[in-house]
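Removed: one protein chain of the complex. Kept in place: all other protein chains.
Chain nomenclature is as follows: A, B and C, assigned in order of appearance, with residue numbering initiated at 1 for each chain independently.
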Amino acid sequence: MNQYIFHPFVLPFVLGMAFVLTYCVVGLLRIIGQLPKDDRKKFWRSLVTPKTAWANIRDLFGDCLFHVKIWKRNPVLGYMHSAIAFGWFMIIVIGHVMLFTLKPLEGVDVQGFARTFTNFYYPIFYKHFATETPTFAFLMDFFLLMIISGILIAVVKKIYSKIVGVKRITKFGFADNMIRFALWTIFPFRLIAEKSNIMAFWWLYSIDLMIFMCMLPFTRYMHIPTEALFILLRHAGLKPREPRKGYALAQIYSCPSCGLCIDACPMSVNDKNSGNTSAYFMKKLRNANDEEAKRIAETCMQCGKCVAVCPVSIESCDIKMSQREATPYTINSDHSYLDSISTEVEKSPSVLYFAGCMTQLTPKIMRSMKKIMDAAGENYEFLDKDGGICCGRPMMLSGKKAEARAMIEKNTELIKKSGAKKLVLSCPICYKVFKEEYNLEGIEIQHHTQYIEELIKCGKIYVERRDTKYVYHDPCELGRAFGIYDEPRYVVHSVGQIVDAKSEKELSICCGGSLGSFNLTQQERDEITANSVNDLMFNNPDEIVTACPLCLKTFSKKSPVKVKDIAEIVGEQIENC
Amino acid sequence: MIIEGKQKIWADYQKDIPDDHYFYVRSCIRQAFWPGSEVTFLDITRNKLGKDFYENAYHTTCGGIAYHSDTIPQETAMTIIARQFALMKESGYENYVCSCITSFGCYTETLETWHEYPELEAKIRQYLWDSCKKEFAKPKYLAHASDIIYKFRFEIAKQMKFPLVNVKTGKPLKVVEHIGCHYSKMFPSKGFGGAEYPHVLVGMIEAWGGEVVDYPERRHCCGFGFRQYFVQANRGYSESNTHKKFESMEPYEPDLIITNCPGCPYFLDRWQYVIAEQTGKTYGKNGYGIPALTYEEVAGLVMGYDPWDLGLQMHQVAIEPLLEKMGIPYDPKRKYQGLNGKDLGQPMCPSCIKSV
Amino acid sequence: MKENILIIGGGAAGMEAATQLKKLGLNPIIVEKSDKLGGHIAQWDRLFPAFHPAKDVVEQMLNNVKDIDVRLNTEVTDIQRNSDGFKATLSNNDTIDAKAVILATGFDLFKAERKQEYGYGIYNNVMTSLELERFFRTGKDDRINNPKKIGFVHCVGARDVKVGNTYCSKVCCTTALKQACEMKEVFPDAEVYTFYMDLRMFGPGYEDLYLKTQKDFDVKCIRGRVCEVSEDMDGRLVIKAEDTLFGKPLKMTLDVLILMCSMEKAKSIDKIQQQLGVANNSDGFMQNKDMYLGMNDSKQDGVFVAGTCTAPKSLPDTIGEARSVAVEVFNYINNR
Partner (left out) sequence: MEFGFCLSPSSHVKMDTIDLTTFNRLKETNPDVNTCIACGSCTATCTAGNFTEMSFRQLLLMLQRGKEDEAKKMIQRCMLCGKCTLVCPRGINIRKILLDITR
C-alpha cells in the first residue's frame, strides 16, 4: 500500500468527524421527530415549494457562509465570521474538487470502503499525501490565510472587544473556552504542518480537529451545523410550541452565544441584568436549567430587540413565551362575571375607539383622540368610556393563553355588536393582541397613529405645523412587532420638525415600562427608562413623542423634556376644515 | 399580674353609700331564675346584719327589658323609673337599692341624663303627674344590691361558717367573678373598682377566702344581650359569647363563677348545658359544669344557709361537687322538695352534662 | 448690657435658648428642678429618623451651657412682676431679678396607667416608650426576656377624648417605628407589630424610616387601636384590636407591649404659670400669642414660651423655637 495515502495521524480527525456526523444525524432526526405533526407536514412541504426553497438556498449561503446580517451590522465582525466560515467551506470544497480533478487516488490500490475512507480524510491532509497544481495551491493557501485572518480578529476581539464595537460578550465556561482555543489553533497548525511537513504539527492539527468536533455538540459551536436546519424550519413558518423541543430545540442549538443581544437588550443597562439576556436564556435552556430559564423568561420585557439584532434570527421572545406557557400556575381564572356585562349599544358608530387599560391612566390621549375625531367629523363611539375589559394581552404575556380567551371573546362580542367597521386603538399592547388573536372579520383594526395619518392624508383634519423639534419613540409592539415606523413619522412631521434618536425603529430601546416583564423592580425599570430617554435626547429635541400610553407614562417620570402622545401633539395643532 | 396596680385603681374607684335605710326593688327575672337570691339578700341584710331594707309591694319593673329591646321610648322608661322613685319618697326613704344590674344601669343612666338635661327631668316629672298623680324625689344614694354585700363583706366574713376553701386540700377555691355589663361599663365611677378591674365581686371573694381568677376574656359580656336572646335565630350569638368565656377560663380550672347580674348566671349556667349538647364539651371536672352562682347565693353558702333553701337546685349545673369541696352538708333527698316538704318531681337529666 | 433672663426648665429648649442668649450678650439663668440638665432627651437612647445617639446632641448642648448660670435641684416657688421686670424666689430661698422670663418647662409623659384597659402597672409586661428607651440605654429590663412577639400601641393618651387629650402628640408615630426597628435589631427573630391610627410621618427622612421599618425590619403595621389587654396563664399578654383596613377584629398574644405615651404639659409649673398670668389653650398646653408670628410670646409682657410647653414638638422643632425665642427676648430687651 502506498505510504502516501494513509498515516495514523488522520485517525483523530476521522474519529472526530465520525462522531460529529453521527451526532448531527441523530439530532436532526430527534428534532424532526419532536415537531408536531402539522408542523412536520409544513416543513416537508416548504422544502419543495419553490419560494421557500429559494429562500432556503439564499439564506444558507447568505447567513451560514457569508454572514450577510453581521456584515450589515458590523463589517469587522462580518469579515471575521465569513472569513472563517467561508474560508473553511472553500478549503473543504476545493480539497474535494482537487480530489476529483487531480484524481490522486487513481492507480492506488484502494477499493470499496477503504476508498471511501480515504476520500474522507484525503482533502483535509492532502498536502502530506500529494502535491497539487499551483492554482489549487494558491487557492488553498489563500483561503487558509483568509481563515487565519478571521481568527486573528477573533483573538483581538476576545482580548479587547470594544475594538470591534462590542461592549459585552457572553461569558463562557470551560468547554466553550477550550473549543475556542482548539478552533483558533487548527488552522495555524495546518499552515505550519503544510509548510514544514513536520509530523508533530500534522498530529496537532488532526488532534485539534478531533477536539473541535468532539466538543462541538456540547458547545456553542454547535450553531454551525444547526443553523442550516434552523433556516429550513424557519422558512417553513413554524412557531416554537415548547421551550425545549422541536423547533425551539433547533433554535437553542443555533444560538452562537455571540452576545450581540446582550448589548442590544435594554436590561443590560444594569450589569446585573445582562445575565438575563437572550444569549444566556438560550444557554440555560441548552443546559436544561429550567429554574433559571423560567426566571429569565419572566424577567424579559418582550421588547423584541434581541430578535431584531440576532444574526441568526433566533426567535428568543417566542421561545420565552413558550417557556412561560410551560410554567404551570394555578390561577384558576374565573372571568364569568364578564357575562353579565351588557352589550347594548346606543348608537351604531362607524368608528369604534378602544382606549384600553393603560390609556385609562393617560386620559389626555383619550381627550386628544376625541378632539381629533370630532374635528374629522367621524361617527365614533368610545367602547370603554366607563372602564372597559382588558384586551387579554397582559394575560397572554403571562403565558395564560386560555385564560385570556374570556376577555377576548367578550370584547369581540362588544365590538361586533357595535356594528362599527373600524376599530381604533391607542395602545400598541392591545393592538398586538387584536391583530393576532381577535377574529374581527370585516372590521379594520388600526392603531391611532395609522388612523391619524389616514385622516391627515385624506384631508379630514388639517394640522398646523409648528416649530417644535420632536423625537419619535417607536413603541416595541408597534415598531418591531408590526413595522409601523412610517405612519407615526409622517404624522409627527405634519406637526413639526422631527429629529432622530440615537437608536431608531427596529433598534429603538424599550421604555422600561413593559408589561412583558414580571420580575424587574421599579428601580431596574427606572434605569432602563433613563437610558432610553438619554438615547432619545441624542439630538436635543424639544419634546419626546410616543404612541403608547405606557411609554408615555414611563418616560414622563424621567424625561427632561415634555413627553407627549402622538394624538396629543396632533390635538394641539388641529384645525377644523 | 401586679396586684398593687389593681389596688391603686380600686382605691381610686370607691363610692360613697350609706350603710342603712334602703328602699329595695326587685329584679323581674331573678325572681323566676333564682328565687332564693333576693330572699337571702333581705334575710342577710335585715336579720343577719340588722339593717333596714324596705320593700314596697307596689314597685314594678324598671322598664329596662322593654327599653333595651327597643319596644318603649326612653321617656316611658324614665317615667316608670320616676314612679319607682315616687314610691321611695312616699315610703320615706332616700337611699335606693336595686337587685338588677340592668335596672342599676337604667337608674344611673336616667339620673345622669336628668343631670345633664334638667328639662328632661321636668318633662318626666310632668308625665308622672299626668299619668299617676305622683311626685318623685331623686334618691340621695343609688346602690346595687351587690354594693351592699360588698360593703358588708367583712361583717359577713365574721359570721362565715364555710369559707371559699377546698376542705380536702385546704387551698382557696378558684373563683371567676363576672360583672354585669351595665354595672360599671357605662359609668365607671358608679361601680366599686371602676369598669376595667371592678372590685365589687373580687372584694367578696377575697374577704371570704377564695382566690380570684383573672382570665383573658374576663371583661367579656355573658352574651345575654336582650336582642340576641329574644330572637331564637340570634341565640347562637348569645351562646357563642358564653362559649368564648368558658374557653378562655377553662385552663384555670375554676371551681365557681360568681355574678352580680340577673342574666349572667342564668346564661353562664344554662348555656353550659347547650354547649355540652352541641359540642359534647363540659368545663368542670368529671363531666360536670362550673357552677355559676349569684353573690347572694355565695354569701348564703358561706354563712351556712341550707343550699336547697338558697334555691341552688334551680341551677342546671350540679352544685353538689362545690358543696362537697366547701364541706357544706346537704340532704340530697331534699333537693327537689318544696318548702312544705312536698315532692316537686325530678327534672329530666341530660346525658351530656352531669346534673347530680 | 448684662440683663438677667430667667429660663425655667433645663431641657433642650432651655439649654439652647440660654446658649443663644449668651451669644447675644445677655445673662441667662437656667432653673432646673431635677439634678441634671437635658430634660427628656437625656433619657433617650437614639433619635429618629436616623438612629442618631441622643447623647451626642445632649453633650453638645451641655458643652454650650458650660459657662451659664445653672441652678439644679431648684424650682421657682414664687414670681412677682415689678417695675424692673420679675423677681423670682427659688426653692433654696435664693432670689433672681430678671428682665424677662422664658418658660421652657417642657412636657410630662402621659401617665399610662390612666388608660386602664392597657393594664400598665397591672400586667407585668406592659411598658412605656420611655422605659423602652431606658432598656436600649442600659440593656436591662425585667419585662423584656427574649420576647418573640412585641407590640406597640400608638396614641396612648393622645387623640382620645376619654382621657381629655384630643390633640396629636406628633412624635410618637415616628418614635414607635424607630423603637420597633431597634427592637428588631436586638431581637431579630421577634415579630414586631405596631398598632397605629394614622402614621404621621411628617418630617424629612421620616417616610424613609417608615419604608425601612416595613421592608428591612419586617415590622407589621396594623391600623387599629388596641382596645383591650389581658394576661393569660403564662403571663403573656392577650390583646384585642380591630384591623380596620381588613375590617375584622383580631386577637393575638404578645410577650411585651409598649405604650407610646403622649406629651402633656408639665404640671409642676401650674402655680408659676398662674402667677405670670399665662393661660392654657384648649389642649392644656400654654397659650402663645398666636401660632404663626407670635409663637414664642405669651400674652404677658416679658414672658416668653419655647419648646413643648406650648404643644408637642420634635427635637428639631424645639431647638428652632429655642433659637427664635432668644432673638425675641433680645429684641424685647433692646426695645424696652
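In the analysis below, contacts are C-beta pairs under 8 Å (C-beta built on N, C-alpha and C of every residue); 3 or more make two chains touch, one makes a residue touch a chain.
The structure presented is a predicted model; accordingly, all values stated were derived computationally and were not measured.
Contacts of the undisplayed chain with visible chains (whole complex): A, B, C.
Note that of C:59, C:78, C:218 or C:301, the residue touching the chain absent from this view is C:218. The chain omitted from view is touched by exactly one of C:59, C:243, C:270 or C:290, namely C:243. Which of A:389, A:456 or A:484 touches the hidden chain is settled by the complete complex: it is A:389.
From the options C:23, C:52, C:251 or C:267, the residue with contact to the chain not on display is C:251. Residues touching the missing chain, restricted to chain B, are 232-237, 239-240, 243-244, 274-275, 277-279 (touch as defined at the top).
In the full complex, chain C touches the hidden chain at residues 199, 210-211, 214-215, 218, 220, 223, 240, 243, 245-246, 248-253. The missing chain lies against chain A, touching residues 298, 329-335, 337-338, 340-341, 357-358, 360-361, 386-390, 392, 394-395, 397-398, 400, 407, 513, 515, 518-523, 550, 553.
Here is the rule we go by: only the chains that are shown with their structure count from here on.
If the chains shown are joined wherever they touch, the resulting network has some other arrangement, not a path, ring, star or complete graph.
Using mean Cα coordinates as chain centres, the one most removed from chain A is B. Nearest to the overall CA centre, using the mean of each chain's CA atoms, is chain C. Centroids of chain A and chain C (each the mean of its C-alpha atoms) stand 64 Å apart. Between the CA-based centres of chain A and chain B the separation comes to 84 Å, rounded to the whole angstrom.
Chain B and chain C have Cα centroids lying 46 Å from one another. Across the assembly, chain B contributes no residue that touches 2 or more other chains.
Listed for chain C are no residues, as none touches two or more other chains.
Those residues of chain B that touch chain C in the complex are listed here as 1-2, 4-6, 8-9, 194-197, 214-219, 251-252. Of all residues in chain C, only 113, 116-117, 119-124, 228, 230-233, 235, 238 touch chain B in the complex they form.
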